[in-house]
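Note that one protein chain of the assembly has been removed; the remaining protein chains are unaltered in position.
Here the chain labels run A, B and C in written order, and each chain numbers its own residues starting at 1.
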Amino acid sequence: MTETNGYFQNDNEKELNIVNLPSLEAEAEKIIPKGGFGYIAGGSEDNWTLKANTEAFNHVQIVPHVLSDIEDPQTNTSIFGIDVKTPIMMTATAAQGLAHAKGEMDTAKGIAKAGALMEQSTYSSTSIADTMAAGNGAPQFFQLYMSKDWTFNESLLKEAKQAGAKAIVLTADATVDGYRESDIINDFQFPTPMANLTKFSEGDGEGKGIGEIYAAAAQKISPKDIQRIKDIAGLPVIVKGVQSPEDALLAIGAGADVIQVSNHGGRQLNGGPASFDVLSDVAKAVNHRVPIIFDSGVRRGSHVFKALASGADMVAMGRPVIYGLALGGADGVYSVVEHLNDEFKTIMQLAGTKTIEDVKHAKLLKK
Amino acid sequence: MTETNGYFQNDNEKELNIVNLPSLEAEAEKIIPKGGFGYIAGGSEDNWTLKANTEAFNHVQIVPHVLSDIEDPQTNTSIFGIDVKTPIMMTATAAQGLAHAKGEMDTAKGIAKAGALMEQSTYSSTSIADTMAAGNGAPQFFQLYMSKDWTFNESLLKEAKQAGAKAIVLTADATVDGYRESDIINDFQFPTPMANLTKFSEGDGEGKGIGEIYAAAAQKISPKDIQRIKDIAGLPVIVKGVQSPEDALLAIGAGADVIQVSNHGGRQLNGGPASFDVLSDVAKAVNHRVPIIFDSGVRRGSHVFKALASGADMVAMGRPVIYGLALGGADGVYSVVEHLNDEFKTIMQLAGTKTIEDVKHAKLLKK
Amino acid sequence: MTETNGYFQNDNEKELNIVNLPSLEAEAEKIIPKGGFGYIAGGSEDNWTLKANTEAFNHVQIVPHVLSDIEDPQTNTSIFGIDVKTPIMMTATAAQGLAHAKGEMDTAKGIAKAGALMEQSTYSSTSIADTMAAGNGAPQFFQLYMSKDWTFNESLLKEAKQAGAKAIVLTADATVDGYRESDIINDFQFPTPMANLTKFSEGDGEGKGIGEIYAAAAQKISPKDIQRIKDIAGLPVIVKGVQSPEDALLAIGAGADVIQVSNHGGRQLNGGPASFDVLSDVAKAVNHRVPIIFDSGVRRGSHVFKALASGADMVAMGRPVIYGLALGGADGVYSVVEHLNDEFKTIMQLAGTKTIEDVKHAKLLKK
Partner (left out) sequence: MTETNGYFQNDNEKELNIVNLPSLEAEAEKIIPKGGFGYIAGGSEDNWTLKANTEAFNHVQIVPHVLSDIEDPQTNTSIFGIDVKTPIMMTATAAQGLAHAKGEMDTAKGIAKAGALMEQSTYSSTSIADTMAAGNGAPQFFQLYMSKDWTFNESLLKEAKQAGAKAIVLTADATVDGYRESDIINDFQFPTPMANLTKFSEGDGEGKGIGEIYAAAAQKISPKDIQRIKDIAGLPVIVKGVQSPEDALLAIGAGADVIQVSNHGGRQLNGGPASFDVLSDVAKAVNHRVPIIFDSGVRRGSHVFKALASGADMVAMGRPVIYGLALGGADGVYSVVEHLNDEFKTIMQLAGTKTIEDVKHAKLLKK
């Protein structure tokens, strides 16, 4: 147990016996301090979209092909030339020091061990370089909360490039903080600094609420910012938070290299559609022009399968990885990804799909 | 605490720390006497329509436009030339003295402070002139429960005009009281007089049940009454309680200047549709000939957004304001409107809409 | 309290203060002995159809016409020349002695007082003539559970005709007893005789289970039986238990004078549709060739309205009347009908309908 400004951080380091990812939340709640847990677990308004995210996977069913003559399904895949062992990846998630003393460094270590991809958040507890180093060469993307201050943006983007990030994730669905009731009830302020903000004139986040932090970021994000970021970073840009065919096409037209279909895990616009409910329409519009990363609500092997079969190329999650981090550090993170990948492999075999390409062409049913 | 005929009225005057509007009901129940609370909170029959009103907002979702290049959304708007700071307004609600000793006067003060519009009820606890004066020049409409006695109607309409009301609201959905079980269970009679009824031969409402009061009103309301009221009052007429495209067109044909889509908060016809479920069809029929006010079930910023994006020009609420009045008087009312407007502004920004006009053109999805 | 073979029957005689009909069930359960209550309240299998019967009314909503210029709605109507004060009637229900010492005689008295129609059951506790006499000239139909023994059928039909019955109700949906779990759990046998069966060679029902009683009835009922019954009784025949357009047309072709859309209150075929869910399709097929009586699931004024607006000419109920009988004898029965008619009148006024004919042309919405 580590104490930082009165906030107690876990420093567990162990593999986890996981029955299923949904059950991790209650375990994590026991060891993450209340304010931090509320920040991580909470959604916005009455959590309608948060709950809908996971329930939406029941809107379609997997139709198995049972005489498929396959065995030993393979989950390896790639996204713009980056080979990974699994389509399951870690989405950008802020302030992981709330869950564990080692924060993003342990996440990077666990994700790397699982052969998976990771997105670092601008609001990480640990620095770009430290997180990258912890991943020991495993591929990472850097997520940018675009600031009003372009000196700051340039500095971060260059640091990311230099540290070896393979792409920049531009978050577009969080130009202001969602109305998050648990943070309000808990009167939550970040107890620990955000490493990337220490170079920022307005402070490192410590002692601030999420509203204040977002306020320092840019509210006005336009399609033109995509190219501007590409030019500065010299890296592909992923536009994260797309929830409509129109925005997907607009982003691609403006230079986006990847579309990340996401509603920020139900933490931003409550009353918006479940992320999975818009995936297939976005995918039809994108029509393979660029790859699609999907997140929000993924908790089961069958969810991973349904997302891929609905047009996603990669499937990301956030909260379950953070819970794994809290409960077991790097090895906990590894256990979470491995567990979900195991569930997914079972689904692949039972559905009669040998490769990720097969999964993408599997049949779904609406009943 | 003020006592009137054995009924204890609150006289709180304070701003409220509001987490969300739905949670106000339980707080208000603690301080409003049982009969009064039942009258305010209750719906008719088994409350199916009352519950459906709020649940119906989940029938559509807001599709955000995330690369919209906007910041600092503006909620100011106008309705037939009246400028307001927010499309959120107070719908006509009877007997506010049940909730607070100052009744409608405090509501008017709080609504005015929020820069919003208010409808006064015929069955107000305070008089037209007193309520208008408490609003200190802020725009108000006067709602008419049309009496069988046209001398009475004329007297009220002229008083409203003279006091400065900007329009007359003709309530069309309450020609008899809905079957309200809580009033029956509580054997509820109004403990306090209704100021506008003191000039009425049949008594001021004190000691009467809602059924008796409605019985004195006119049951027969016809399209012709719209023009008759316009002629007497010399003011625009809003027809309140419209729930079908047919009635909307009929009312406009007969001279209605505004349509108020409402089912009286589920207090009248139980088994009728959720108000939100009929809004877009009514709006298509109205086709911008006149403005539309929408009410019934609104509790969230996302509800305000969805109503505007479905064709409403203004979005009204009743019960949450009354709860704010009970808990904090004029400042409580102000807090309620401000809170909902803040939630709404967050939704506007996250949906990528800068102005009320943008909201009206936002994309909704049915899933 | 009257005791018959160890079974305690109530002999309450009083008007009831009714808040709503659904709440009567729990009150009645306190005073009707367990076996009798289980027989009355229970449905078949897992009660899916029983529950669906009432829930199905939520599948459509009443669209009110609010500028309708009406007041004082009138519920009087008629069916093949019989004038009644209300479209609400009592459906055939067996063995009312289970609920009250006076059984069907009190039901007849209460129904007559309400100016309503009543169907007597073959399996009544009191005789045709006694029940008819208790109604004191008010119109009644006689329901026939067709026996294998046509001497018995003829005897009953002639007795009914002679006693003044206005029509014969041929129950077609109960050729065997539904799988009623409460009767099995309670090992229920009728504690009291069925008056009409005393003339029947196989016994009067006392001490028998419902299965044995149905077994003595005819399983084979064919369209030809309709004419045979008409010929014997010289009365119009109502075919009760129709749940499809096909059977309605078949019955009309074979001479049926009225179609009673019913699933026996969910007591027979479980897994069949809610009665209200098939009403409008049956009505379209019937196309006003003959009147339609509707029953199964009716508990609210809005249900009565929706059934009439979906094609019914009369709306019947069973259990709520029996509960009224148990709680208040003839006056209890009267209170139940009056209460439902009052709720219905409120709905009529709020929906803008002055007459039953108006209700039949009212607009419903599916949302």
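The definition used in the following text is that contacts are C-beta pairs under 8 Å (C-beta built on N, C-alpha and C of every residue); 3 or more make two chains touch, one makes a residue touch a chain.
Nothing here was measured: the structure is a model prediction, and the numbers come from that model.
J.: Need the list of shown chains touched by the one chain that isn't shown.
T.: Contacts of the unshown chain, counting the full complex: A, C.
J.: Of the residues C:277, C:295 or C:313, which one touches the chain left out of the display?
T.: C:277
J.: Sort through A:57, A:188 or A:294 and give me the one touching the missing partner chain.
T.: Selected residue, touching the omitted chain: A:57.
J.: Please pick, from C:133, C:250 or C:364, the residue that touches the omitted chain in the full complex.
T.: Hidden-chain contact among the options goes to C:250.
J.: Per the definition of touch given earlier, which of C:241, C:301 or C:352 contacts the omitted chain?
T.: Touches the omitted chain: C:241.
J.: Touching residues of chain C against the unshown chain: what are they?
T.: Output for chain C: 45-46, 48-49, 56, 59, 172-179, 181, 184-185, 218-223, 225, 239, 241-244, 246-247, 250-251, 254, 268-274, 277-278.
J.: Take the complete complex as the reference. Which residues in chain A touch the chain that isn't displayed?
T.: Output for chain A: 19-20, 22, 57-58, 61-72, 300-303, 305-306, 342-343, 346-347, 349-351, 363, 365, 367.
Following the convention adopted for this analysis, only the chains that are shown with their structure count from here on.
J.: Could you tell me which shape the graph of touching chains takes: line, ring, star, complete or other?
T.: If you draw each chain as a dot and join those that touch, you get an open line.
J.: Same or different: at the chain A/chain B interface, is the fraction of residue numbers used by both copies above or below half?
T.: Both copies touch with mostly different residues.
J.: How many angstrom lie between the CA centroids of chain A and chain B, rounded to a whole number?
T.: The separation of the two C-alpha centroids amounts to 43 Å.
J.: Using the touch definition from the top, which residues of chain A touch two or more other chains?
T.: As it turns out, chain A has no residue touching two or more other chains.
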